[in-house]
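With one protein chain withheld, the remaining protein chains of the complex are depicted in position.
Up next is chain A:
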Amino acid sequence: MARTLTPKRKVAFTVLAWVLGLLIFFPILWTVLTSFKTEGEAIANPPSFLFFDWTLENYTEVQERSNYLRHVINSVVISFGSTAIGLLIAVPAAWAMAFSPTKRTKGILMWMLSTKMLPAVGVMMPIYLIFRDLGLLDTLLGLTIVMTMVNLPIMVWMLYTYFKEIPGDILEAARMDGAQLGQEILYVLAPMAVPGIASTCLLNIILAWNEAFWTLNLTAADAAPLTAFIASYSSPEGLFWAKLSAASTMAIAPILILGWFSQRQLVRGLTFGAVK
């Protein structure tokens, strides 16, 4: 028997989905709302939801106190830079493993993934010391390198699954049809591989943008990206909820907008290969 959804169940599931969706979205909404409150209203108990004096003073103050634009630039450099370098390594690596696998390909892939199972704090000390000795602490170059290394396994895995889906027959057909290597890549491979590369890039940019462990531990002022910018508002002077929220809102806005416009691509990328 095929599974059918009775109208009653359909309504129930719809409600459940909305509730779950709102639950996940609520912290973001609350952050944005709080950013428009005064510090007093931000800690008021009971909190007011929508009916308070809307103010932009947090934004102006945050802007005065720190250089938002510089943090944005740092974030862009780190996330886009690490993605670009990662692609240069991951595309050939995944390519080789997908199209000319050897006996050890699976093992290498598992080993790469296993590096993600190690808690980052486990390698904190050696990396910190190496960076100190090389003069990479609090530099964009250093952080870009760390981000590349941290996300490389995921990039290779994602690209590998993508490339695996490109049937070898099609490449051979192109060869039979008279395509030279360059034409084979340009007309046949690239169009089929580009969606996979694009979603890998997107995911990697988002992961690098949001990464907080390494960015907080390896930067001070010069190379601090937006995550460090947010953290600077949970300062020793005490918590300023409204300003912290304003900083958070400003920090997540760019990536949220990017995510919003690319959500179709992103979902396709994450579920690719799940269903044949």
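Note that in this section a contact is a pair of C-beta atoms (placed from the backbone, for glycine too) under 8 Å apart; a residue touches a chain by one contact, two chains touch by 3 or more; residues count from 1.
Simple rule for what comes next: contacts and distances are computed from a predicted model.
Choosing from "Monovalent cation/H(+) antiporter subunit G", "Isoquinoline 1-oxidoreductase, beta subunit", "ABC transporter ATP-binding protein" or "Threonine/serine exporter family protein", the protein name stored in UniProt for the chain missing from the display reads "ABC transporter ATP-binding protein". In the complete complex, the hidden chain is touched by one of A:50, A:69 or A:176, namely A:176. Listed residues A:25, A:54 or A:187: the one in touch with the omitted chain is A:187. For chain A, the residues touching the absent chain in the complete assembly are 167, 169-170, 172-180, 183, 187-188, 191-192.
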